[in-house]
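All protein chains of the complex are present and in place, except for one that has been dropped.
Chain IDs A, B and C follow the sequence of writing; residue 1 opens each chain.
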Amino acid sequence: MTTPATPTEMMTIAAARALRADDICFVGIGAPSAACNLARLTHAPGITLIYESGTIGTKPDILPLSIGDGELCDTALTTVAVPEMFRYWLQGGRITLGFLGGAQIDRFANLNTTVVGPYDKPRVRLPGGGGAPEIAAHSGQVFVTMAMGTRAFVEKLPFITSMGHGEGGDHRARLGLKTRGPTRIMTDLCVMEPDPESKELTVVSLHPGATRQEVRDNCGWTPRFAANLAETPPATDRELSVLRDLHARTKKAHSGG
Amino acid sequence: MTTPATPTEMMTIAAARALRADDICFVGIGAPSAACNLARLTHAPGITLIYESGTIGTKPDILPLSIGDGELCDTALTTVAVPEMFRYWLQGGRITLGFLGGAQIDRFANLNTTVVGPYDKPRVRLPGGGGAPEIAAHSGQVFVTMAMGTRAFVEKLPFITSMGHGEGGDHRARLGLKTRGPTRIMTDLCVMEPDPESKELTVVSLHPGATRQEVRDNCGWTPRFAANLAETPPATDRELSVLRDLHARTKKAHSGG
Amino acid sequence: MAVFASLSEAVAANLRDGDSVAMEGFTHLIPYAAGHEAIRQGRRDLTLIRMTPDILYDQLIGMGCARKLKFSWGGNPGVGSLHRMRDAVENGWPRALELEEHSHAAMANAYDAGAANLPFAALRGYVGADLPKVNPNIRTVTCPFTGEVLTAVPAIRPDVAIIHALKADRAGNVLIEGILGVQKEAVLAASRSIVTVEEVVDDFGPRSPNATILPSWTVTAIAVVPGGAFPSYAHGYYKRNNAFYLAWDAIARERDSFAAWMTENVLAKGPGDFAALAGLRSEGPRS
Partner (left out) sequence: MAVFASLSEAVAANLRDGDSVAMEGFTHLIPYAAGHEAIRQGRRDLTLIRMTPDILYDQLIGMGCARKLKFSWGGNPGVGSLHRMRDAVENGWPRALELEEHSHAAMANAYDAGAANLPFAALRGYVGADLPKVNPNIRTVTCPFTGEVLTAVPAIRPDVAIIHALKADRAGNVLIEGILGVQKEAVLAASRSIVTVEEVVDDFGPRSPNATILPSWTVTAIAVVPGGAFPSYAHGYYKRNNAFYLAWDAIARERDSFAAWMTENVLAKGPGDFAALAGLRSEGPRS
């Protein structure tokens, strides 16, 4: 009876499933707070959501349009100033999971949200890094959600806004980072994970109806597939209804004056 | 009808008179908050008192025993955490006047509250600097109150806890300080001010009844007297009654359980 | 001690051509009314500082007020690009815009260092990122105890900080609650400050002993502008107008539509118009 999940819904649902109730989750600008809140409203009610505007332990009933909507503060355990958020909480190592999106990603899960073209004479000026460079460095691990496409999943980034696995292998460790970096990439077609050794992103699960060829066609490099490639379990009725209710509430709230 | 001021009362009153309504006054541990509060209750009702415990704009009805009594917080405009107090407010240059006391002082108004004897094998271990080193450096100017005596006013300090005028002259400026340092020393016998050039403390005013000889007898160096040595105006009835009421209220409150 | 003034007086007295100015407010309490006043007064050659330049800075940039932008995320949050900022960066219209770009962590630390009267901030920042290659104001400092190499950025010490707050009392103390952003740091780091407030009260009344308050003696000028954060929001007064943020995308996309909107809604208006915009009872024109 429920209409099947769209690819975008499937991406959000796959991301939500990967979240755990004991995660302390830092949600940066542009990040899929839909996934975080879907997790909170389904299997992970105890999850702690932190937005970089300083709200700690927030439980919004609708999705914020920005990372600083009043709803976030109204439902938070407490709200701290932004310097404290970045100093004591993110750099302080209190975040178990950082959630990022981006305009572009490469095979080592480095992200670009800064410029397309040369930095000084950009073809497209993107918003910039915001919290991402330090979210990527200091969160225990990082999840990324991005819809696939050859302009987004690129062979070489024009600019590294936030480091994923750098040039691969032990690059993070060589730079002194003790955190795990990106561990899962949730797209509209599949889920990718870095290879344990090389750290190159590997497709580990295809969403229902998606094909290897679709993934290849929408990726700027030749993607690897796991030997034991799985199919993402389809969205359940409950996941879909909670997500759609959340979006409906949100749309209604945001279209108001 | 009012009994005349004791030397200690005269010291407090002389200090209070030097305070202005627009001062932002930082009161460190052991400092004469009696003087600050006397000023607030007489000629300088608008004076802003800040205690290093984080209380800003406090208006205690009784004198605190410590720098963090509940009375200070209850009557404050707001109370900030201690790191913020020392970082944004003191080091941030927001304080116009720092108020210090000490166990020992030298002719350039350097203070010792650390040790008597060698640091590693002290004859007397004093409490230490607390806020004083940075109060002395960052306040717009510094007032000191200390009762005179040859063990307190010494030729050479065994330890410089907080810098006054160092070795005199432009020593502060040579160390990069832009603040004025100690500008007035209020004792139980007299008021001293640093010479404009040499910065050596000079007696500018004798309290009623005090003599040059008394000051000499209670000073570990040979003190200079200003050419136009003044007599400190005697305590007024109002000053005395407000001060004594304050002390009476305080004693009553502190002796309770 | 803070002086109460009209917004036009406060801006005229404290914001000068060529100043560096931080108009802060992290989604909450963005000082739109004060920014519009700066546009109306025709300020030029400003160095605009702001962690999250959004619609307000898109307006200032599009009106040619700025020569430089120091920032860490420039977009219309939840919506998309800032078209006027992109036009300035990509095409130099209406004038070229120099960028000094940081991360949020670096900007937040730099404000903190500014408030603390330090010349720089040390942070664990930008590891593996490209920004240090293009921004000479991202350097390193070595820990004298562990030998670790950390990132250093210069403290932010603006000529002027401009913020919107909830309320002032009659003595000129200023109260902020809710999402605090970096406003307190910006005011303490700046040489001068202008604060617009929703209202003036006799007394703040019962409050947390640790309420975020800027004492009167840390603020230069206060102007009462009800609704002055519209279309952002003021905790307890009015909500964020998300519909306007969505609508801005189309308004700002083309130079002509932008110019027409600014003429009608900024140049021809005044601070007194904000109360009605925010859905508050208007108290008549203030300017």
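Here, a contact is a pair of C-beta atoms (placed from the backbone, for glycine too) under 8 Å apart; a residue touches a chain by one contact, two chains touch by 3 or more.
No experiment lies behind these values; they were computed from the predicted model shown.
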Interface partners of the hidden chain - shown chains only, full complex considered: A, B, C
Option touching the unshown chain, where B:104, B:139, B:162 or B:187 are the choices: B:162
Listed residues A:36, A:56 or A:97, member touching the removed chain: A:56
Full-complex contact with the absent chain, from C:117, C:183 or C:232: C:117
Contact set of chain B toward the excluded chain (per top definition): 29-30, 52-55, 64-70, 72-73, 79-83, 85-87, 90-91, 110, 114, 119-120, 122-134, 136-138, 159-163, 166, 171-172, 175-177, 253-257
Contacts of chain C with the absent chain, listed as residue ranges: 117-120, 122-124, 137, 139-146, 148, 150, 152, 154, 177-178, 180, 207-212, 235
Chain A residues touching the omitted chain (full complex): 22, 24, 48, 56-57, 73-74, 76-80, 87-88, 91-94, 138
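Throughout what follows, only the chains that are shown with their structure count from here on.
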For chain A and chain B, chains touching each: C
Greatest separation from chain C - chain, by CA centre: B
Pair of chains with maximal C-beta contact number: A-C
Centre distance in Å when chain A and chain B are each reduced to the mean of their C-alpha atoms: 57
Distance between chain centroids, defined by C-alpha means - chain A, chain C (Å): 28
Separation of chain B from chain C, taking each centre as the mean of its C-alpha atoms, in whole Å: 40
Residue list for chain A, restricted to those that touch at least two other chains: none
Touching two or more other chains - residues of chain C: 112, 184-185, 212
